[in-house]
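Shown next, in structure tokens, is the structure this report addresses.
For this view, one protein chain was removed and the others were kept in their places.
Presenting chain A:
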Amino acid sequence: MKSDKIRLTLGDWQWNASVIGFINIVGEENVCHIEADTVEFWPEALDGFENKYFAYFINTYEKTLSWYKIVNFQDRLNTYEENNFEEFDLKALEFLNVYIKDVKRYIKSNSYKAAYELIDSEVELLSFEKQLITIKEPKNQQRFDVDKSEIVNEVKRRFLLLQQIINYCASSEGRRYIGAKNAIYNIINNAWNGVSFLNSQTKEKNIYSDYKSYFVDTATGYLQSEKGKYKYNCFVCDAPIKDMSNDLSFLNATGFDVARKSSHVWNFQNDITICPLCKLIYSCLPAGIIYTYNRGIYINQTIKLKDAVRINNKIKSRILRSQDGSMRPIYHALVSVLHEQENDSAKYELADVQVVRYENESYRFNILAKPMLQIIVNSKKELDSLIRVNFIENGRNINVYDEVIGRIFNNQNLFTLIHKMLYGKLSDASKCYFNGSHVRNVLIINQLICSRLGGMKMDNTYLVKKSREAGESLRNKYFNKDSNHKLAGICYRLLNALKTTNENMFMDVTLNCYLYVNSQVPKVITDALGRGKDFSTMGYAFVSGLIDGQDGSGNKEKKAEGE
């Protein structure tokens, strides 16, 4: 048996993410960078690979796993007992009940049940599930105080049960198998499916053995085989292969069912087949992409493998550090990596680099052109203000930060987003979690996008500011005449004019308004006429000033505060 070093060289994004996943799994110390785009490793790195594989996911995503939610309660349990339940109040009881419900749900789920079969223990976790019931919550804290000693006795009994469940899960076998099951259904199945332990027909119950025999043993067997007579070639590494049995169909949103849908390929013959070693590497794809809440990101830095590992690790630590349970971290993590460098040049480190996002079970791609990065770098302040800005449209929660970044990536302006925000504010302000300054910031970013071909102009904020002030001042005039009820109708008409970029209609409405309050039309409005995007910017900023504060009371008093 010969034991040559194995080489992996960068290729397309899916392969690269898989290579990085592989490096993450075996550890950087076990690979050797021999060229900028190539690493080498000894076949010994594949010994016990199945253990390293799951350990990577369990360690990396530990705090996001339901397993962790179960065992992490230990600290609270200890604290209450140490203080003899002195601080245990109604809130704590409610929290405990939520926890109990979660634990019950988790430990009777199919994936947990499948894990129990692999854990060598006398304990029957499912029998605890039945005994573990929530505790009746008193109506209020006073009632709680009256019954406290009884409640605490109940709680102590639950704690006895919970302690056994926690001990079971926290044992090294518990972590090994339950953790792996969690990782499979939260992380790994985002990247691939249908084979090995993700094949619903699999006969092997032990996920570690299943992974080992399906991926690792086939790869090592292939490495040791005599390839002289193989006549096909691997599409990725060009190595000779015996047959065409391995393809990419197990990768999500990539391959296709070769047996049933051969219309995808030339002459109905699938000629994109890979060797067992490349297949093993592809199984590491979920360790290369960074996931959070079914969304994923991968930065396809293709020139230097070391840089690719470094940048993706940076984003990974950003994402996994922010545990606020929101959907945001993906873009925010990417942008904050762009911003974090002290020296100016590193901000553009990712210029012309491909970003791969996984959303709604499909992949999206963008190449970060330098002008986009410039917009993102130059509007840091405005962008930061939008991180938590949301509104609901057709029952769907829309995060403004994500929308803005997404549009910058696709080189689209923000007018339709601004329109949606203002329209939402007019029709149902209770579903809009933002205020006028947020709209202003979106407008300022939009001006940057629109003027990016003509370079950066200083009057971006000026136009938005002046137009908003004009809107606010007209709004105040309507309040002073007690005619504020007319404002909504006016805004609707103005928005319609803006949507169709109908300057005449827009001017008809504004002229009437100024006539009505007996004032002159501000110069900022007339100046923007016939100036395309500037007109739209002026118009939307003006309307945002007209709308702003309509849901709050005491507008006349607020007048002086301005922005």
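In this section, contacts are C-beta pairs under 8 Å (C-beta built on N, C-alpha and C of every residue); 3 or more make two chains touch, one makes a residue touch a chain; residues count from 1.
Going forward, contacts and distances are computed from a predicted model.
K.L.:
Select, from "ABC transporter permease", "CRISPR-associated protein Cas5", "Lysophospholipid acyltransferase family protein" or "Alpha-IPM isomerase", the UniProt-recorded name of the complex's unshown chain.
P.N.:
The chain we cannot see is, by its UniProt record, "CRISPR-associated protein Cas5".
K.L.:
Sort through A:N300, A:S379 or A:N476 and give me the one touching the missing partner chain.
P.N.:
A:N300
K.L.:
Would you indicate which residue among A:L93, A:I107 or A:V353 is in contact with the undisplayed chain?
P.N.:
If we include the chain that is not displayed, A:V353 is the one touching it.
K.L.:
Consider the whole complex, including the chain that is not shown, and state which of A:Y363, A:Y433, A:Y492 or A:Y516 touches that chain.
P.N.:
In the full complex, the listed residue that touches the missing chain is A:Y363.
K.L.:
Pick from A:I34, A:V146, A:A253 or A:L529: which residue touches the chain that isn't shown?
P.N.:
Result: among the candidates, A:A253 touches the missing chain.
K.L.:
For chain A, enumerate the residues touching the unshown chain of the complex.
P.N.:
Counting over the whole complex, chain A touches the hidden chain at residues 10-12, 14, 36-37, 231-233, 235, 248, 253-256, 259-269, 271-272, 300, 302-304, 307, 343, 345-346, 348-354, 362-367, 369-370, 410-412.
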